[in-house]
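Let me give you the structure first, and then I'll get to my questions.
One protein chain omitted, others in place.
Labels run A, B, C, D and E following the written order; every chain starts at residue 1.
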Amino acid sequence: MPFHYIQPPVFINRAGSVDRFDRKVSQWIVPWEEGQEVEAGLIGVPLSRSSISPSAASEAPNALRGVWKSFAAYDVDHDVDLTRIRAADFGDIAMHVTDIPRCHQNIEAGVLEMLEASRDFPSFLPVILGGDHSITCPALKGLARFHTGKRIGLIQFDTHFDVRNLEDGGPSNGTPIRGLLESGTLRGEDIFQIGIHSFANALAHKEYAEEQGITYATMRQVRQEGLLSILERFVKILRQQVDGIYITVDIDVLDLACLPGSPGPSPGGMQPWELFDAVHRLGQEDKVLALDLVCLDPFRDRGQLSVKTGAHVILSFLSGYCQRLQQKGP
Amino acid sequence: MPFHYIQPPVFINRAGSVDRFDRKVSQWIVPWEEGQEVEAGLIGVPLSRSSISPSAASEAPNALRGVWKSFAAYDVDHDVDLTRIRAADFGDIAMHVTDIPRCHQNIEAGVLEMLEASRDFPSFLPVILGGDHSITCPALKGLARFHTGKRIGLIQFDTHFDVRNLEDGGPSNGTPIRGLLESGTLRGEDIFQIGIHSFANALAHKEYAEEQGITYATMRQVRQEGLLSILERFVKILRQQVDGIYITVDIDVLDLACLPGSPGPSPGGMQPWELFDAVHRLGQEDKVLALDLVCLDPFRDRGQLSVKTGAHVILSFLSGYCQRLQQKGP
Amino acid sequence: MPFHYIQPPVFINRAGSVDRFDRKVSQWIVPWEEGQEVEAGLIGVPLSRSSISPSAASEAPNALRGVWKSFAAYDVDHDVDLTRIRAADFGDIAMHVTDIPRCHQNIEAGVLEMLEASRDFPSFLPVILGGDHSITCPALKGLARFHTGKRIGLIQFDTHFDVRNLEDGGPSNGTPIRGLLESGTLRGEDIFQIGIHSFANALAHKEYAEEQGITYATMRQVRQEGLLSILERFVKILRQQVDGIYITVDIDVLDLACLPGSPGPSPGGMQPWELFDAVHRLGQEDKVLALDLVCLDPFRDRGQLSVKTGAHVILSFLSGYCQRLQQKGP
Amino acid sequence: MPFHYIQPPVFINRAGSVDRFDRKVSQWIVPWEEGQEVEAGLIGVPLSRSSISPSAASEAPNALRGVWKSFAAYDVDHDVDLTRIRAADFGDIAMHVTDIPRCHQNIEAGVLEMLEASRDFPSFLPVILGGDHSITCPALKGLARFHTGKRIGLIQFDTHFDVRNLEDGGPSNGTPIRGLLESGTLRGEDIFQIGIHSFANALAHKEYAEEQGITYATMRQVRQEGLLSILERFVKILRQQVDGIYITVDIDVLDLACLPGSPGPSPGGMQPWELFDAVHRLGQEDKVLALDLVCLDPFRDRGQLSVKTGAHVILSFLSGYCQRLQQKGP
Amino acid sequence: MPFHYIQPPVFINRAGSVDRFDRKVSQWIVPWEEGQEVEAGLIGVPLSRSSISPSAASEAPNALRGVWKSFAAYDVDHDVDLTRIRAADFGDIAMHVTDIPRCHQNIEAGVLEMLEASRDFPSFLPVILGGDHSITCPALKGLARFHTGKRIGLIQFDTHFDVRNLEDGGPSNGTPIRGLLESGTLRGEDIFQIGIHSFANALAHKEYAEEQGITYATMRQVRQEGLLSILERFVKILRQQVDGIYITVDIDVLDLACLPGSPGPSPGGMQPWELFDAVHRLGQEDKVLALDLVCLDPFRDRGQLSVKTGAHVILSFLSGYCQRLQQKGP
Partner (left out) sequence: MPFHYIQPPVFINRAGSVDRFDRKVSQWIVPWEEGQEVEAGLIGVPLSRSSISPSAASEAPNALRGVWKSFAAYDVDHDVDLTRIRAADFGDIAMHVTDIPRCHQNIEAGVLEMLEASRDFPSFLPVILGGDHSITCPALKGLARFHTGKRIGLIQFDTHFDVRNLEDGGPSNGTPIRGLLESGTLRGEDIFQIGIHSFANALAHKEYAEEQGITYATMRQVRQEGLLSILERFVKILRQQVDGIYITVDIDVLDLACLPGSPGPSPGGMQPWELFDAVHRLGQEDKVLALDLVCLDPFRDRGQLSVKTGAHVILSFLSGYCQRLQQKGP
């Protein structure tokens, strides 16, 4: 493989099924081979030593690979057969054990490398499997370098603003949005945050977000207006404002009772099915360029509840994307 | 016993109460004695070696018996005093350690035996405690033999269609509906499935269900229309079409966050209170002949969450049934 | 300290923050020092040997103190900066190891003592951290003695009526409401219970509640009418009827899937966000004099889910109270 | 019952076996019926609200009853068929919910009642299932009243001296030995403690024990000399000094890694097999009159490890007792 | 692949190492490719629906594959570099979902198939990864067919005799030794059992074992004489008596505190390091033909304790085997 920053996938399995007609996701998402044309590409970013509180989110890419065999590649809720598109796993971006800045550089370079490798594919959507939320800054920078000259917007599902200052602790999982603003990668008015929640954010961070022109919806607003309604409003604005949209899902946006496997969730958070509906909708949206899923910590999980929920997020998004491609059609 | 300071040993379902006015379910559901007339009869089917993935659902009947002492025999939500009807536990259908076909034969024979024993009771409703979902096929066959000549319909709460082919693995927990169709016990148009969910079913199984004329509602439809509304539609059709209705509740229809104790649940599944309302409603329905509860695995449970939820399903159903009998009343 | 590289030891509730702008609840709720004027005072009541079933609710006050450092003292959902009011922790009421009646006497005396100590503060709201539900009887008696001559009402969030007879087992966590009625501390028509749930209450207790003129809303009514709507009705009545309102939150009102850490929750219970909204609303209400939180058992908890949920209840209530004080303003 | 396919319901301790030749302990220890002559009698003492730290040891008697079905009534290690003697479960001594002194009175009266009921049996050995360690004081008092005029000695397996003063907290699980000394039930020189361990005992308690003439062996001495050797020394002294010996096993003497289910165990404690050997040896000893097992908390257990270990203690003791009776023979 | 009964390994990973000099077991045990000559071959037998109590031992082969990456392929305790021999994973023997007799036939055929495929290798040692203990009967039959005419002996590490009658429940995990005796595959005097333990075996089974001439050592004998000393005695006898020795390790021989992941372990069982030493010794023994490891249930495990312990058993055995081959030398 010609990659410098990406290692081949550590493959958990190619488990078959007890029923010859039951096609599993593990049979659909195959290890990518050089030159292989696909419509969707997954890539792991096993970094979580940059997390403020201890996190094993570095183990999430392999944990997700490990549960593909438990999911069918068919979405009966929307009647979408995922196997109509082709999907591959590009492996993991190479990380260093103790040099965090180098890890962040590798992420930017690795995402760019993946996009370069798929430049000529008729359609290609990267799905980035974190890692903690610090990865979103370099990942989005890599995507922005690939799309140089284009204006990129961000839709973020998160309990937190993630705009801590970079002086106190460097680029951690509390700073990605600030890093993207301070580096000029994104403009504040192109950032839309959903799920911001009580007692999980400092007043100073809310003030910073407002100063930067960030739009946000609290969990209370989500309950009052409905998630899909808020999302449509945000998408409508972004569609007019930007050339492409990046989606970042901090899994800690979900209710703590439904998502034990993350350092960040609060009681009273978003319900999983709300998030599934939202990312399905975003998968359909033409301007959406990529999605990342971060802060999923398999070591804190119970009985695969969180890992399966994370897998459902990815698959729901890909199901919407599948509909997008089918509508375009040949 | 002449003791003043010593109480008799506390066995699983004869637990007393710390309050003389608080009548527990363990005091209401008593071991059945031959000839004893009751309105409701529970029977255990401790079989789960027929499950595709490892399951201890065989332990569910005893686990449910073990929590009756934690529940009051009064439904304050509907103001129903369960002790107005009589209920008994008929014990377990005998299983073989390694001969699965014989187990299935015993289930059919055992359900029939229970129904024969209660043939002369003015009212009698069997509640079958699985076991994995493979038991529904022989249990319903046993019931159909008892009601020979009558047309039976099925309402199924389930994440899955359960129509896998019988050639690949024999009669497992993935095949009961197919077994009932292929044996001619049920017609496709008399089968109504609720809670079918994304990434848990193969396209081939959805196509088979449609070919057979099965009606199903996905979880997305449940969220959009509401469970009780869907249920009324289905009941209305069935009431005209069949002579009797069998209810099967695969507990994996519930959301994985609420139901760790089963091999099958998905994130984004049904909420427990929705299911309680639905089975309460079905208990009221005249044509309903029996209910089974399957795929409850106490070994995967956490802190009795799933077992207590299963118990609530049974009690909600019996509460509705209690209302049905009171309306008939003398 | 002259050190450059060493920080003082981190004790439970003095945790610093990785971000100098992020003020934590542990920095806001400080140990009370004699004479210190505050608007809110927390006090622990570490008693749970009076619980019918084994409970470690005695550990809840310290468990709550231990998670304050995980919460920001800002409520973005309502845009309330908690640090606008002053809050202190008064410590624990002294308990005896084996003399339960003496514990209950201490609670009454201790609550009175706290109120006497804050008599001259312009505003003061006690928050009582149980302990099991038996503590509500002496705590409310202490408050009533302080407010002698005033008529006190009660709003109770609970799965249970808590009106067991006092003869069979003495003053346990099943009896507080009965104790308050029999002692003449409260009148039945001033008691409003929300969240009463199926199979968790005896018929006899429902009949007693009705005889006493208690108003209650079952979980089914909560689902049908909505919690805030019911609450407004109850508050409106109480506002006209009484001089002051005491709030008691038995955390077992919450759904068992969301609240493993209590002996009492049922499947199908209240959702945490509903409860947060309700206590926030009550914090705003002028006549509300105090709140207690009981039956939170950290030993049954999983991954701090229940303790964090309990903390959220307290903080949501204080956020509403903060709004109340700001509206009064100077 | 005339059924062919249905077995009677399985209650906690009447479990059958999958093998007709495999006799389980649940088939051997039957509920005692008045007048029934047995050689061994078990009795439960479900009290743990007298524990200093929260404990669910009150649930231990039923937890032990629940695992009898997992054990064969044959000790292959010593080739002893337990079914050669008769054993029965006398039930539980009645407890009060909030009156701890009354509970202790009931224990003394209940043990006496059990002994009176079996006064005429040729052989009878009571086995007392706690409860926390506070029960040993009234239980031994009850036994001493039955054996009035006889001098009773004590062998205690424990991490702790259990001689806290009675003034600070009353008769808790930290005081039984002091209570027995201060009441004159036992003399210090007749008390032998084994397993006393570092960092689990105050200097003051060691000094009190020495003042009273108590003999003790620390865990370090157990490791250096060997448990059986120490035990023989102690038994030899006691045999000459007293008329009867009471054995109290505080399960917290075991290593924390082997015994999660107790508030008290330390790292570096006794290994289970050492304790099994010791109680087997004591079962053989003619002067041994009774054994209690305390501080087994099923709520802190993991996967029945502690409950099964507790069951093994009881069965090992009864196996030794069985050998004692066989040697006496007819 | 020319196999009929064996499926390719479901490969959990080929994870590399963070240190280029650190060769992991996952890099050493590679998927076998047809014709590839190796000295050791692993094969999975994912069957546990034949277990008396619910078991997920069917998941053990993949669980073991999943932890190879956590182990170095070097045994510093004996200074053995495992990579001096070649090892491969032959995959899993094909199982049927509901036809247990067919599963047992496949095991016999699959083991034979593996041995035929390696007939011409200079040295070849199969390691069979169960599955529950029922697999030992067909696996050893398969091996005996390959070695037709040779007399085979058995060394069994087990808490249980495993000689239940075959009439009551068919060939389950309680019957393998009886199955081997009744089929004439083994003679009683060639069977040596180690670790038989109290309260885990019926008297009838001990009597059967003695009638058949089986030699056994209880756990008490293991403690008194020492495991290696007993083992040397048994090996010495077998060496003279038989042509080849099969080793079966029922992991339930280990102490329950060290091995939560199995339905069978007792308190007071064997310590892991004793078993590691024993299988290392047996790996060195010329007449040893194969080893199986059974009744390892990953669903009951805690934090991979049992799976890692099982992995250590396999690796210790292979380390001894490695020494055997090196002594033979070229």
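Here, a contact is a pair of C-beta atoms (placed from the backbone, for glycine too) under 8 Å apart; a residue touches a chain by one contact, two chains touch by 3 or more.
Keep in mind the model is a prediction, meaning the values are calculated, not measured.
Undergrad: Thinking of the whole complex, not just what is shown, which of A:59, A:92 or A:190 touches the missing chain?
TA: A:59
Undergrad: State which residues belonging to chain D touch the missing partner chain.
TA: 52, 164-165, 168-169, 172, 174, 196-206, 218-220, 223, 255-257, 260, 266-268, 300, 302
Undergrad: Counting contacts across the full complex, list the positions on chain E that touch the omitted chain.
TA: Chain E touches the missing chain through residues 18-23, 25, 71-79, 81, 255, 257-259, 272-273, 276, 302-303, 305, 308-309, 311-312, 315-316, 319.
Undergrad: In the complete complex, the non-displayed chain touches which residues of chain C?
TA: Against the missing chain, chain C presents residues 1-14, 18, 31, 34, 43-44, 62, 65-66, 89-94, 97, 106, 109-110, 113-114, 117.
Assume only the chains that are shown with their structure count from here on.
Undergrad: How far is the middle of chain A from the middle of chain C, if each middle is the mean of its Cα atoms, in Å?
TA: Centre separation, chain A to chain C: 39 Å.
Undergrad: Can you list every residue of chain D that touches 2 or more other chains, as numbers and ranges?
TA: 18, 97
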